[in-house]
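So the structure is just underneath, and the comments pick up after that.
All protein chains of the complex are present and in place, except for one that has been dropped.
In order of appearance the chains are A and B, and numbering begins at 1 in each one.
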Amino acid sequence: MNNVEVTAKKKREPLFHITKRSAIDWKVSIGIRAVAILGALVFMTIVFLFLSDENPFVLYKSMFEGVFGNSMRTWILFSNTAILLGISLALTPAFKMKFWNCGGEGQVIIASLVSAMLMFFVGDSVSYPVLVVLMLVSSLAIGAIWALIPAIFKSKWNTNETLFTLMMNYIAIQCVTYFLKVFGNAQGNQEPMPQFALPKIFGDRYFLNILLIAVICILMFVYLRYSKHGYEISVVGESERTAKYVGINVSKVIIRTMIISGALCGLVGFLLVANGSCAITTTITGGRGFTAILVSWLAKFNPVYMVLTSFLVIFLQQGTSYMGDIYRLDTSMADIFIGVVLLFIIGCEFFINYKINFKKPSKENKEVAK
Amino acid sequence: MNTVALELKNISKRFGDKYANKNVDLTLERGEILAILGENGSGKTSMVNMIAGIYYPDEGEIFVDGKPVVITSPKDAFKYKIGMIHQHFKLVDVFSASQNIVLGIKEAGRYKLSEVEDKVYEISKKYGFHINPKKKVHEMSVSEKQTVEIMKVLYRGADILILDEPTAVLTPQEIEKLFAVLRRMREDGKSIIIITHKMHEVLSLSDRVAVMRKGEHVATVKTAETNEKELTEMMMGEKIDLNIERSEPVDPQDRLVVENICSKNAEGIPVLNNVSFTARSGEILGVAGIAGSGQRELLESIAGLYHIDSGEITYNDPATGKQENLRDKTPLQIADLGVRLSFVPEDRLGMGLVGNMDIIDNVMLRSYKKGKSFFLDRNSPHNLAMELIKDLNIITPNEYTPVRKLSGGNIQKVLVGREIAAAPSVFMAAYPVRGLVVNASYSIYNLLNKQKEMGVAVIFVGEDLDVLIELCDRIMVISSGEITGIVDARNTTKEEIGLLMTKARKGDNTDE
Partner (left out) sequence: MIITFLVSAIKFGMVLLFGSTGETLTEKSGHLNLGIPGVMCVGTAVGCAAEVIYFEACGGKLNMIYPLAVFIPVIATLLGGALMGLIYSFLTVTLHANQNVTGLAMTTFGVGISKYIIAVVDDYKFTAGAKFFRMSILPFSDALGDVGKLFFSYGILVYLSIIVAVLVSFILNRTKVGLHLRAVGENPATADAAGINVTKYRYIATCTGCAISSLGGLLYIMDYLNGNWEYVIDAIGWLCVALVIFTIWKPVFGIFCSILFGVFYVAAEYIPGISLSDKEIFKMLPYLVTIIVLIITSIRNKRENQPPASLGINYFREER
């Protein structure tokens, strides 16, 4: 073999190739994710170095101040985490079923709208407890209906649910815009009606959100893991053919699950109005309907991990926006920061699922030398 | 002049920690047909995939014309004039034949389909096959698709052709035509590797035979100097008693009566045409036929998974003596009638089991609904899983292992075990030993025999005629959705069944 061939061969020989991992140690998988988050932080540090004269570590310190600086901020952190977690939990049964419910945003918004409308139209004419019950029930119902529509078409004609639910989001937003144009004030806003808000528990708004979502989190975990419904959801999600083979009524499961998913979104929508703004805006969800998809996916659809992932996202959101305020960085920095962290985590999944096998160069050379 | 076209030296390939191939050496001469013989899972396909650039070997070297080469992609393979015809056709089904043929070729000049079509015509004349270059692949028959595959390789001027089980899906007439084409290619100086596990094909076509076993290359022998027995022994390793025990049916009763069922697929082509038969208790009814002749649809229509247009399916309940009509019932409705019907489908992980779930969760797939509780009862499935692991020798780290991580044989044991645990009165199994090693196959045969002895009506769809003849009591032959005959397995021959398998294919113009 002459030299030209050897070098040609060396050049063409792949340096490494990729194989799927059969199993991974959980410690390694956590380690990989930690490295990814660290990588994102390093990346953002470099960005901050360019954008701000401040020492990046001072910036990071201010992030922590933004979330843990005083008890008020910490409560806001937990409360917002609860809301995001709530939407993520709502979407999770759908995702486990491989039903890409990208309509959490719309399902929450439309429920918020209905709650706000009830405050506006019947708030003064019925007694307070009746109003609360009415708001709760209608929010759950409208959220469920918003999710049910795509579910029916999916189960009947396999209509693409990702795109269907996406479109439903914008219809919901247009409904809100319409309502505000007709009944809003001159600036196109609804006057808040705090007289109809839910009672404060322990003197605070936040506690109810946290308590309620914590209960739902546990219930959802049990529902998915230990109930017959949860089992059916898993089977349908893993293989529709298997589900049919064992006699599961796939359409029924899809519709039932989407009603639950939508109703839970409705509950969050109710909370956002009745235990929050007491009025409707088009931006009431702040995109959390979409963020929740990522939160749920990053947690591998496990309600317990979801507590962590939603906390991470809210932590970054609140921390960066506080940091932005203090050091006059733009508010968009929060979106960018979260985007970068998410992209790093999404990317690192590769190293959890696949193994890179490097060729051992010494051995290769020996073979060539022969 | 080098007479060796291709040489493998010390090739190894692992998937996870399992060897698919280990230290394989192989030579292919110029102008010869080399058959590669081996059981399913013996590493034939992974080895040729490395030659074709689909996989990359972990160790070892490949030589073409005596020169070492590195084949990291199918593109590299084409460069060395190596072309592979895969078992599962790699065709884009919305494209026409010529679009598929020209796919991936870098030629100078403009892209003109008419020129491609002319060249395709020329090649087909040279080797003697028929092809319509304008036809869309999704409108083609299996044999036509295979022709397109071969044409793709020839169009690229391949000198080394690899065919992975090309005959599995063809009728005998189609096989003869294919072999004629292959012989003309050999005369033309091309080297051909053909993978098969049909012995008579090996003997009638090849110049030399390479035998694979458990990922290793056992030996290469001249076809003229060997015989069926010797090859079988090499393939199997130690001599295995091929006799499958068969007891006489005890008091057979009509358990399941199928009358004149007909069904058409979405394109209006009949998949089941006037199918009638009776499955009796204490008997194994074999179903033979070329793959895709309606076996799957037949079993699925009995199980309530496939819609039939007309006909009746009647079940005679051994406990009550009542007759139940199963037609147009869902699997749930059938179970609610008290019909104990077990079904081992062909596609284990796609239909029978959920790959990502553990053994316990898979075991309870059929029974999880029992009881009024909102919650699952995992205790009795857990016990059942432990029993199955013990009784059927399922090799697994523990009962919490996802079934997709088990080997093929153990996956099948979980599935068969679960279906048997339901104490069926009718047991249907489609290709239950496909992809299994010999020992695992035999344990499946034993399980079927045990069911038979317990008075269950067993329906067994198989592909190996030898096994069907030794295991079953009666063999029903299906061809193009029609039953062409039901024979007594004790007094039949492979030739008789083979003839029935290809009989009365009215729809096909086999002499085209």
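We adopt the following convention: a residue touches a chain if its C-beta (ideal position, glycine included) is under 8 Å from a C-beta of that chain, and two chains touch if they have at least 3 such contacts.
All figures in this text were calculated on a predicted structure; none of them were measured in a lab.
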Where B:Lys22, B:Lys44 or B:His86 are the choices, the one touching the absent chain is B:His86
The one residue from B:Ser73, B:Gln253 or B:Ser310 touching the chain left out of view is B:Ser73
Contacts from chain A to the absent chain lie at residues 17-20, 100, 102, 153, 157-160, 162-164, 166-171, 174-175, 177-178, 181-182, 287, 290-291, 293-294, 297, 330-340, 342-343, 346-347, 349-350, 353-354
Contacts from chain B to the absent chain lie at residues 15, 52, 54-55, 73-75, 77-78, 84, 86, 90-95, 99, 102-105, 111, 138, 152
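Note that only the chains that are shown with their structure count from here on.
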So, in whole Å, the Cα centroid of chain A is separated from that of chain B by 43
As the complex stands, chain B meets chain A at residues 15-17, 56, 58, 61, 67-68, 70, 72, 76, 303-305, 330-332, 335, 343, 345, 347, 349-357, 361, 365-366, 368-369, 373-376, 405
Listed in rising order, the residues of chain A that touch chain B in the complex are 1, 5, 9, 12-14, 17, 19, 22-23, 226-231, 234-235, 238-239, 241-242, 244-247, 249, 357, 367
